[in-house]
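Then we have subunit A:
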Amino acid sequence: MLELKGVVAGYGGGDVLKGVDLVVEAGTITCIIGPNGAGKSTVLKVISGLLRPRRGKVLFEGEDISGWPPARVISRGIVQVAQDRSLFPQMTVRENVRLGGYTLRDRSLVERRLAEVEELFPIVRERAHDRAGNLSGGQQKLVEFARGLMLDPKVVLLDEPSMGLDPRTMRTVFESIRTMHAAGRTVLLVEQNARSGLNAAHRGVVMENGVVRLVAPAHDVLAHPEIGELYLGGATRPA
Partner candidate 1 sequence: MSFILYAIMIGILDGGIYALMACGLTLVFGVMEVINVAQGSLVILGAYMSYVLASTLHLNLYLGLLITMPATFLLGMAIEWAFLRRLRVDRIALSILVTYGVSLAIEGGLGMIFGDTYVALPAPSGTFTLFGYATPDIKLYVFLMACAFLAGLYVLLYRTTFGAALRATVQNRTAAQLIGINVERISTLTFALGAALAAAGGMAFGATRSFHPGSAEDLISRLLVIIVLGGFGSLGGALVGALLFLVVEDMVSVLISPIWGPVVFFAGLILILLVRPQGLFGQLEARRQ
Partner candidate 2 sequence: MAMRGIPGTVRGWGAWAATAAVASLLLGGGAVGAARVRHASQPPIIIGLSSSLTGDFSADGKANVQGYRLWAAYVNAHGGLLGRKVVLKILNDNSDPSQVITDYQSLINQYHANLLFGPFSTLLNPPAASVARRYGYMLIEGNGGGPSVFAQHNAYLFDVSSPTQNQLVAFAQWLTSLPKSERPKTAAYATYQDPFTQPQIDLCRKMLQAAGIKTVSYQVFPDETTDFTPIALKIVHSKAQVVVVGSLINLAAAMVNTFRQQHYNPEVLSFTAGPDQGSQWLQVVGGAKMTEGIMVEISWTPFLDTYQNALLDHLYTSTYGGSPESMSSDVAETFSVGQVLQQAVEATHSINNATLRAYIENPHHVFQTVQGPVHYIAGGWGQSSAPAYIGQWQNGKLVFVYPPFISKGAKPEFPKPNWP
C-alpha cells in the first residue's frame, strides 16, 4: 500500500538516502532498524513530506505522493510522530491533542475524535490542563500518539517512540502500538531498540548507509546471526 522506489534524498551536500526501495503492506507493523545515521528518520521524513526526494517515488495506494507538502500527505491518511519530543510545550495537553485535528474543518468531528483518543489514552483527560512541557518523556510520547490519532490515519509513522523511556513506560508505548494496529492501522516503526521493535513487528527492515540491506519477516531478522550480532546484542545491554 505504501511503497518507496529508488528514493534518493539528502539535506544539503550529499545524498543521505542512496536509492531506497521499500514496501509496507497494509495492516502490518513494519520495523526499520539500523545504526545511527543510516537514514531511518530520513525515510520517514520523505514519506511524510518534510523532505522532498531528489529522485525516486513514494507511492501510496497507487498514487504518487512524492514531494507533496506535509499537509497534503496528512490528508491522505499518513501521520508521522517525530523522533524528538514534538509536543508544543507551552500549550496544555488538551490544546496539543486538539491541534492534531487542525486540518479538520468540522469542529464537532474534532470534539468527537478528542473524546475517542481520551478513551484510548486516559492521560489526555487526566492531565488535560497541564502544560505539555511539564509531562514526563513517556507521558509526552503517549500524548503525541493521541495527537497523531486525531485524524484517524491509515498509516502511522513512528520514529523511535521508545527512545529514552524506562522499561515500564516502554511496555505501555508498545502496548499502544499494538492497539493502533488492532484498530486497523498500518504502522511503520523505526527503532534503535531493535529487539522490542522487531518483537512487536511483522516485518523487519535493516538499513545501512542510506540503503535497505535486508527485508524479512521480523522473527527472521531477529534470528539472523549477523544482524543479531550487530544490533541486537547491544540493544539488550542496559543503557
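In this text, a residue touches a chain if its C-beta (ideal position, glycine included) is under 8 Å from a C-beta of that chain, and two chains touch if they have at least 3 such contacts; residues count from 1.
How were these candidates chosen? In short, all candidates are chains of the complex that A comes from, given by their letters.
Model, not experiment: these values are computed from the prediction.
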item	value
Complex member touching subunit A, one of 1 or 2	1
Contact set on subunit A toward candidate 1 in their complex	12, 48-50, 69-71, 74-75, 79-82, 84-91, 95, 99-100, 102-103, 133, 147, 151
